[in-house]
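Yeah, one chain of the complex is gone here, protein chain that is, but the others are all in their spots.
Read from first to last, the chains carry the letters A, B and C; within each, the first residue is number 1.
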Amino acid sequence: MVKVSGHSTWPEWIYIGVVVALLVWVGAEAWNVERLIEHVPADAQIIKVTGQQWFWTFEHADGTKEIGELHLQKGKPYKFEITSKDVIHSFNIPDYVVLQDAVPGRINTVWFVPKDTGEFPIQCREYCGLIHYNMRGTLYVEDTA
Amino acid sequence: MKKIVGLSCMLTILLVLPTIQYVFAQDAPGEYLDRRVEIWNLFFRMMTVAFVIGAIVSGTLIWLVWRFRESNPKAKPTKYEEAGEW
Amino acid sequence: MVLEIQKPRPIWQIMFSTHHTDVGLLYLITSLAALFMGGALALAIRLELFFPGAQIIADSMTFNRMFTVHGTTLIFLFILPFASAIGNYLIPIMVRYKDMAYPKLNAIAFWMIPPGFALIWLGFADFTWNAYAPYSIISAPGPAADMWIFGLKILGVSSILGAINFIVTILKCKHPDLPLSKIPLLAWAYLTSSLIMIVAMPTFAAALLMLLTDRLAVSGFFNPAMGGDPIAYQHLFWFTFHPEVYVLVIPAIGFMYEIIPRFSRKPIFSHSSGVAAFILLSIVGFASWAHHMYASGMSFTEKTVFMVGTLAAVPASAMHVFNFLATMWGGRIRFATPMMWSVGGIALFFSAGAGGVVNSAMPLDFVTHDSYWVVGHFHLFVMGTIAFGSFGFLYYIFPYVTGRMYNEKWGNIHFITSFIGAVMIFFTQHVLGLYGMPRRIFDYPPFPEWIAMNQFASIGGMLLGVSAAIFLANMIYSSAKGKEANMDDPWGIGGKYYYPYQQKNPHH
Partner (left out) sequence: MSHTEHIEPIFRTSPERTAKMMAIMLGISVVGAAIFFGMWDYWISAPPVAGLGPAAQQPTAPVAVTGKEIQVSLSFVESADFRTLAFNALPGEPDNNPDIHANVGDKIIFDVVNSGKSFHAFGVTQEDEGFTGIIAGSEIASASNPLRPNQSGQSEFIPTKEGTYYYICTVPGHREQGMVGQIIVGPKQSSGTQTVKPTGASHNFEFNFVESSDFRTLGFNALPGEAGSNPEIRVKAGDSVTVKVTNTGKSFHSFGVVTNPEDFNSIVWNSAISSASNPLKPGQSGDVTFTAGATGTYYYICTVPGHSIQGMQGKFIVE
């Protein structure tokens, strides 16, 4: 056998055990949280989000359209149906941890509830060409009144 | 050995707390869960563990570097050196 | 700049030689050239991001082309060729054979790199190093994009040929009285990484062809307008390039397995666990590719499967770290430059790994996906681990290559500046990502936190630039005028080296 300086292997086994335990914990936690946030409330309003080079279009349930701006009511659940007209974009509202790719030819969904009123940046997270860096919008959360 | 015990304690705590949290969270009616809270809590839980482990490992590494450096007064030749074979 | 196996020869003879050390030298020089060119682009990018608004780069098109070529160059033209270089120098010696198994194939594999290099650098494509469809099909301007595709096609074939060569050399040409279980861990690293390469790379080669025909509008595999599915491309791409990550990192681990026992004056703690970890990684590494695509609309189940696959790959890497620490334990460590790089590499390897574990948790993808967190994370791997290991091994093999000794003091300075710089950039980028900054952006809105962190990162970048300059100067000066190395034991620490001209050819 090649020269090795290892005398006993039990420390390594314990070490591996700890590592695996940690990984299992990470996996369990992640699985649990994902399960919670993937569950869409029944009364969520649907917003159709369309990305194209290089701006976002939003269509509300009542058919009103907005470009680059999205006005939502505080405290109401919204479900985004995200797609793209040309290349892959990624719809992202950092402050609400909303992120989903806009893929041409398919509709991805993600839901959230705006809890605070105010203005929040909307941006594109997937490289989509020349003006990708400026494919930005604004989310306006208003009080229900 | 103590290291492992400490770790396992911490793990159990970290596992139990969130479970209780969300069991209660479910009860409140008409309340939608806030993905920000869920995700960031998960993140910070994991970062806590990550930094603890990080402290242990990098601590070990730094100690190794300090203790077994050639210039350390306590340094003595390894038993492979006289043979010159390793 | 070459170790003479025979009497000194004119340089063109070395260029057209098929001897493994000569090909190794060519690989080495090419990869270093790529390192400095790609690094220069990185500096430009960091400068551009120092303030919001256009700084030194005129328009976003140029910027996009720059980060595309930056990534492509450093992955395909620095890391892979560098690994091949070291492999060419040492693998035949470690398995005690006179040369690589197929010397001509070896030379061909190298000579496919310059054309690929030229295509990628002349074209300067703009669709990022992963060329996602449909952008790469319907939007990326040609001929740059097509040249990139051809270039990568060539480089892919080249690395497949190289991998075949390593596998055959190790499995079939090793000395009869040298069982596979006894070959050094560095050789094991090359064996496993080459196997991964063989399995993974063809998928990407196929994807590239489909991409090309799609661009020519004669097919529509990935083009939704023609009924194709862009996500299919992402699957093919990551099926190659997640394992590819291990192809890149495994040789670096192998370098550390060579350096750490050497300078700890101790044999490796456990040869078998190292081998086990390599094999484990090369198998499990294929179960995690789609964790790059959580945000592309995957189902809960898919996400879970690939998260488990990702986590399953972690213990292997953890075993390596344990092996390194256990080897240093109780040694008498000489902190020469190569050892410094290796220890720094271990530290950053661990941080990168920890970040990776955290990041593999599916919900966190909503935070980190395509943000600067990701950039920081994989740069900790490719720079902090792979490049650090490579630098270390370059210093380690420098006396073997040139017959001269590098300048120890400047070597240390190179390490310290690089380490500080790397930590400044890449850890800051993690936080920047948590603050929501997307990657691959030419300009960013002037949020005070973003500005502050970008500037901090950029300063780290400048530091890396300085260290690179020191490195280059040291290499050139020492290879010409450095003091002559004691070829038996350049560092005077005893022990047995794998040493190009020391080897007795077992076959004649």
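Here, contacts are C-beta pairs under 8 Å (C-beta built on N, C-alpha and C of every residue); 3 or more make two chains touch, one makes a residue touch a chain.
These figures come from a predicted structure and were not determined experimentally.
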| item | value |
| --- | --- |
| Among the chains presented, those that the missing one touches | A, C |
| Selected residue (touches chain absent from view) among C:W121, C:F241 or C:F324 | C:W121 |
| Listed residues C:I56, C:L180, C:A452 or C:I476, member touching the removed chain | C:I476 |
| Chain A residues touching the omitted chain (full complex) | 52-55, 67-69, 86, 105, 130-131, 134, 136-137 |
| Residue numbers in chain C that touch the chain omitted from display | 1-5, 7-8, 11, 29, 33, 54, 58-59, 61, 65, 93, 96, 118, 121-124, 126, 137-145, 147, 178, 214-217, 220, 223-227, 402-404, 476, 479-481, 484, 487, 496, 498-499, 501-504 |
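Please note the rule applied: only the chains that are shown with their structure count from here on.
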| item | value |
| --- | --- |
| Contact graph of the chains (line, ring, star, complete, other) | complete |
| Pair of chains whose C-beta contact count is the highest in the structure | A-C |
| Approximate Å spacing (C-alpha centroids) for the pair chain A, chain C | 30 |
| Rounded Å distance between chain B and chain C, as computed from the means of their C-alpha atoms | 28 |
| In chain C, residues with contacts to at least two other chains | 266-267, 330, 357-358, 361, 363-364, 366-367 |
| Touching two or more other chains - residues of chain B | 35, 38-40, 42, 46, 53, 80, 85-86 |
| Touch list for chain C against partner chain B, complex | 261-262, 264-267, 321, 325, 328-335, 343, 346-347, 350-351, 354-355, 357-358, 361, 363-364, 366-367, 494-496 |
| Footprint of chain C on chain B - complex, ascending | 35, 38-40, 42-43, 46-47, 50, 53-54, 57-58, 60-61, 64-65, 68-70, 75-78, 80-81, 84-86 |
| List of chain C residues in touch with chain A within their complex | 60-61, 64, 126-128, 132-135, 138-140, 181-182, 184, 224-225, 229-231, 266-273, 295-297, 300, 303-304, 307-308, 311-312, 314-315, 318-319, 322, 326-327, 330, 357-358, 360-367, 369-371, 435-436, 438-445 |
